[in-house]
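All protein chains but one are shown at their positions in the complex.
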Amino acid sequence: MEVTREPALEFRSRQLRARDMLRGDLEGADLERYVHERVITTTLDRAISWARGNSIMPATFGLACCAIEMMSMVASRADIARFGYEAFRATPRQADLLIISGRISIKMAPIVRRMYDQMLEPKWSIAMGACASSTGVFNNYSVVPADKFMPVDVHVPGCPPRPEALVHGVLRLRSMILGDPKLGWRERYGAQGTEEVVGPVAERGSGPGADAENVFGPGDTAGA
Amino acid sequence: MSTPPHISDRPRGEQGIDVATAGKQLEAPEEQLLTINFGPVHPSTHGVLRLLVTLEAEVVRDVTPIVGYLHTGIEKTCEDKSYWKVVPVIERMDYLAYYFNAMAFCGAVEALVGVEVPKRAQYLRVIHLELNRIMSHMVWLGTGGLELGAISIFWYAFRDKETLLDLFEMSSGQRMHTRYFQVGGVFEDIPPGFEEKVRAFCAEMPGRVDQVEAILSRNEIMLQRLRGTGVTDEQTLLDHGVTGPLLRAAGNPWDLRKAAPYSSYEDFDFKIPVGSVGDNYDRFRVRMAEVRESVKIIEQALDGLPEGPFMTEDRKVALPPRHELGTSMEALIHHFKLVTEGFRVPPGELYYAIEGPRGELGCFVRSDGSAKPARVHVRDPSFVNLQAFREMAADGYVADLIATAAMLDPVMGGVDR
Amino acid sequence: MLRSYLPAIVFLGLGTLVGLAFAMLNTFLGPRRPVKSKQDPYECGLPSEVQEGFRFGISFYLVAMLFILFDIEVIFLYPVAVQLKAFGAFALTETIVFIVLLAVAFVYVWRRGALEWK
Partner (left out) sequence: MPDATGLELLAQEIGKDEPDAVLDTVYFRDRATILVDPGHVKAVMGQLRDRGYRFMASVHGVDYYPDEPRLGVLYELLDMEKVDRLTVKLRVDIDTPEVDSVVEVFPTADFQEREIYDMFGVVFRGHPDLRRILMPEDYEGFPQRRDFPVGGEPVTFTYNQSKIPHYTE
C-alpha cells in the first residue's frame, strides 16, 4: 500500500525556487509561472481564511484536569506562542476558539452552550480530552459529552492529553481553517470500510465490512 | 431563557436563590446594592466556582459560593468498579493532588484488608506525595500570580512544574493521574536514573523558591494586595472545618503528617511553617515555606530508601511478579483471580485521613464483602474550606475577594467530586 | 495657505478610512449566525439579572474625574519634552509653573481624602 504524498511541489524545491527568484536568477517562463503561482491565484476566501487561521484567540475556559494541561501548553515547554495562539481572552466577545478542557456536568452544559453562542463569528471549538469528546471514564448520570449540545471541530484524545497533543489538535484545526485539512489516517492509508460501526445490512454496499454479522445476540452485553 | 432544542430536555431552573433579593437583608439602601455572578466562567475563580457577590460599589457586602458545576458523580462511579479499578477514577477527583487521592483510598482499603505495606513502598509513597505537594503549590503559585498581576510568575512556576511532571512520567509513565499507588504498595519500582534526577531537582528547587520570594515577597504591590486582606482568626476557621495551609497561616500548627504520622512520616524530621496574623500574606509565605520543607523530606526519604519489595508479598491483594507466572501454579491462580474479579475485602467501614496540599483529605470506604466497594466518600479539603470564604471576603474590596480566592486555592474537581 | 495643511488633512482622511475599514470589515466578511442568546449581556456564562437602570456609586465618577485631570497634564508635557532644546529655558520655566499649579491641586485633593475609597 503506497502512501499518497502532497501534490508534486516538494517543500525543498519550492524553497530553492523562491531563493532563485529573490536573487534574480529566475527569468522568462519560470518567473512567469512562479509569479502566477504565488501571487495571483490566491482568492479572497483563501486570503481571509489564511488570516483567520493564523490569528486564533482561544477563550480561557478551564473546566478540570485538562485545563492544567492546557495551561502547560501555554507555559514555556510546549509553547503555543510559537504559532501565535497564546493570547487567551477571558470574555467570549473577544475569543474565537473554545477549548472545552474537562468534563462537562449537566449543570454546566447550558453554560458551555451559552458561552459558545456568545462567541464571535466565525468560531471553532476543540473538545479536549476523553471526558469532553465522549464521557471518558465517567459514563454516568452527571457527565455530558460536548457533541451532545454543541458543534465540535476537533476532538483531542487523551486523559489528560499531553500539551503537545493539544498543540497538534490546534494545528489540525488551523489546517482545517486554511482550507486543506490534513488527511485522516483512513484517507491517507486507503482504509475506508474498516470502520467498526457498519450501517444496517440494507445500506452496507460491498465494502470489506459488508459481511459483518453480530457475534453477540441483541442486548447481550456480557462481552462489554 | 429558552435553550436551543438539542440541549437535554431537563428544565433548567438555574436560580435556586431569588437573585434579585439575595443581598437585600443588608442595611445599605436597595438601589446601592448590586448582586452579580462572579460566575463559573471567570478567569480568576480557579475553575468553575460561582460566587454570588452582593456589591456596594467596590465593597463586597455578601458572597455565597455556589458549587456543583463540575460534579462528575465520581463516588457513584467508584461503587461500580472493583477495588484496583477505583484508583484511576478517584485520582481524577482533586486533579492537582492525584497521588494524595490514591494514597487516601489505598490507605483506607489497606486498613480494611489489614495488609502491611513494605517499608520501601512507604518511602516511595512519601517521595511521590511530597513531589506532588510541590507541584500543587507551583500551580497555585502560577495561577495565584496571574490573579495578583504578577504574570511572569506563571512561567517561573510552570517551569518547575514541568520538571516535576517529567519525574512522574519517569517513575510511572504518565504526567498526571499516574495510577502509581496500588493497594498494598507501589505499582513499579523506580527506574535507575530516577534518584539522581530527584536529587538534582531537590538541589535546585530551594534556589527557585528564593527567586520567587525575591520577586514577590518584598514587592510593594504584592504587600499592598496581600497584607491585611482576608484576615480570619483561628477559631472561626476551626468552626468551619478549615485545615491545611489556611489554618496554619492563622497560627495553629495542625498537620496530620506530624499529629498522626502515616506511611512512615515519623522517620523524617521537618518543620511545620506557621503564620501569625492569618491574612493572605501569611498564607502565601506558609505555602512557600512548605515547598522548602517538602524538599527536605524528599532528600531524607531518598537517603533512607530501604531495599526490599516495593509491593506487599500477600498474593491475595498484589499481582505476582511476571516471571513467577511461568513456574508456580499458585501464582497463576492468584494472577487469574486478581485480574478477573479483583480481591475481596471483608465487610466493614472506616475513615482514613491524610494531609493533602489543601488540608485534611480523608477517604471513607465501606465494603460489603464483595469485590466492589459499597461506598466511597472523599472528604475534600477545598469543599470544606470554601465554607469559610464568606468570613474571609465579606466587607473587603473586590480586589481583596480575588486575592482571597487565589490564596484559598480551591480545586473544583475536589469540591464537586 | 491650504498647502501647508495638506499633510494633516491626508493623515486625518487616511486615519478615519483605516479605522472605519477595520470596524466594518468583520460585518461584511464574517458569517452571520444570529442566535437569541448572542445579544444578551455576558455575565460569566449565566443569564444576567442586573436591571438596565442600575445607577453606579458616586465614588466611581470621582476617581474617573481625577484620573482625567492628571492624565491630560501628562499629555501636555509630551510635546514640550520633545522640543525642549528648541524652546530653551523659557519652556522649562513655563512647564515648571504648570506642574506646580497642578501639584497644588493634587495636594488639596489628597488632603481632602478623595483618593481613599469610601
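Odds and ends about this structure:
Letters A, B and C mark the chains as written, and numbering starts fresh at 1 in each.
The rule is simple: a residue touches a chain if its C-beta (ideal position, glycine included) is under 8 Å from a C-beta of that chain, and two chains touch if they have at least 3 such contacts.
Quick caveat, the model's predicted, so the values are computed rather than measured.
Partners of the chain left out, restricted to shown chains and counted across the full complex, are A, B.
Checked against the hidden chain, the listed residues B:Phe194, B:Tyr351 or B:Tyr397 yield one contact partner: B:Tyr351. When the full complex is taken into account, the listed residue touching the unshown chain is B:Arg379, out of B:Arg208, B:Arg257 or B:Arg379. Within the set B:Ala111, B:Met170 or B:Val277, the residue that contacts the chain not displayed is B:Ala111.
The omitted chain makes contact with subunit B at the following residues, 10-17, 67-68, 71, 73, 75-77, 79-80, 111-112, 114, 238-241, 254, 259-260, 348-351, 353, 360, 362, 364, 366, 374-375, 377, 379, 383-384, 386-387, 416-417. Remark: the residues of subunit A touching the chain excluded from display are 106-107, 134-135, 138-143, 145, 147-148, 196-198, 200, 212, 214-220, 224.
Quick note on the criterion: only the chains that are shown with their structure count from here on.
A complete topology is adopted by the chain contact network, contact being made between every pair of chains.
Here A-C and B-C were compared by C-beta pairs in contact; the pair with more is B-C.
If each chain is reduced to the centroid of its CA atoms, subunit A and subunit B end up 32 Å from each other.
The distance from the centre of subunit A to the centre of subunit C, each centre being the mean of the chain's C-alpha atoms, comes to 41 Å.
Note on chain placement: the centre of subunit B and the centre of subunit C lie 45 Å apart, centres being C-alpha means. Residues of subunit B in contact with at least two other chains: 1, 4, 14, 39-42. Residue numbers of subunit A whose C-beta contacts span two or more other chains: 111, 115, 117. Looking at the complex, you find that subunit C touches subunit B at residues 35-37, 43-50, 54-57, 59-60, 117.
Residue ranges of subunit B in contact with subunit C, taken from their complex: 1-2, 4, 14-15, 19-20, 31-32, 34-42, 50, 56-58, 397.
Those residues of subunit C that touch subunit A in the complex are listed here as 29-33, 35, 37-38, 40, 42, 45-47.
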